[in-house]
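Just below is one structure, and these are the notes that go with it.
Removed: one protein chain of the complex. Kept in place: all other protein chains.
Here is chain A:
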Amino acid sequence: MTGTVEAAARPVLELNNIHKSFGGVVAIEDFSLDLRAGEIVALVGDNGAGKSTLIKIISGVHAPTSGSIALDGEPVSFSDASKARSSGIEVVYQDLALADQQPVYMNLFLGRERLRGPFGLLDRKAMMQETQKLVDELDVRIPSASAVIRDLSGGQRQGVAIARATHWATKLILLDEPTAALGVAETAKVEKIVLALKERNMATLIISHSLDQVFRLSDRICVLRRGVQVGVRETAKTDKNEIVSMITGVA
């Protein structure tokens, strides 16, 4: 129990001087960012600014050309996505990565199925119950844990994808444009779910093209322009005009 205050203040994720180039093309230039538990940081920037590359670096898909990543103060280097996942980092992909013809609970446990008995058979009951409990907690309104993904609305699917990430993430959730394909009401529901992640003390990094949404959800905003980190602002102390000019580079 040495200094819980200190532990809370210590960042979950530290990115230090991350640099990434593909061949001769520089994708990310000298990027540094700290993320704390219970904090939502928005990553904004125009198309091609390097947001997705950064997500891929954090989730272990790409290795940075130089720079270091630390999780809970421990330096880490992920050789592939499964390493990042087993360290407690979950990604909600833009395409959601759900198996459409399978029930919600099988998607939640995809690749990490619960087994029972000496023959290691699928424990569908346990998976269903855990799923139901989780979607209730997060207030993801779906007909049931055994509903098939194809029968759900876009917002419900997004809710399922976020619930899956929440279930497995212990440290950090990366959200890649979670509401890009949703209507107004559905967007509001998903935003509620994202805000609930704060209460679960999760660190969240969200990519969004909607500045309104960024201002509704985030604690801090990090701006990228052509691979260059333009700056980080506390959401409460900035406004849209400043962020827009940072994104476009027009003062």
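FYI, a contact is a pair of C-beta atoms (placed from the backbone, for glycine too) under 8 Å apart; a residue touches a chain by one contact, two chains touch by 3 or more; residues count from 1.
By definition in this document, contacts and distances are computed from a predicted model.
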{"item": "\"Inner-membrane translocator\", \"Formate dehydrogenase iron-sulfur subunit\", \"Monovalent cation/H(+) antiporter subunit G\" or \"Multiple sugar transport system permease protein\" - which is the UniProt name of the missing chain", "value": "\"Inner-membrane translocator\""}
{"item": "Residue of A:Glu29, A:Asp46, A:Glu113 or A:Glu177 in touch with the missing chain, whole complex considered", "value": "A:Glu113"}
{"item": "Residue ranges of chain A at the interface with the undisplayed chain", "value": "81-82, 85, 91, 93, 95-102, 106-107, 110-113, 115, 120-122"}
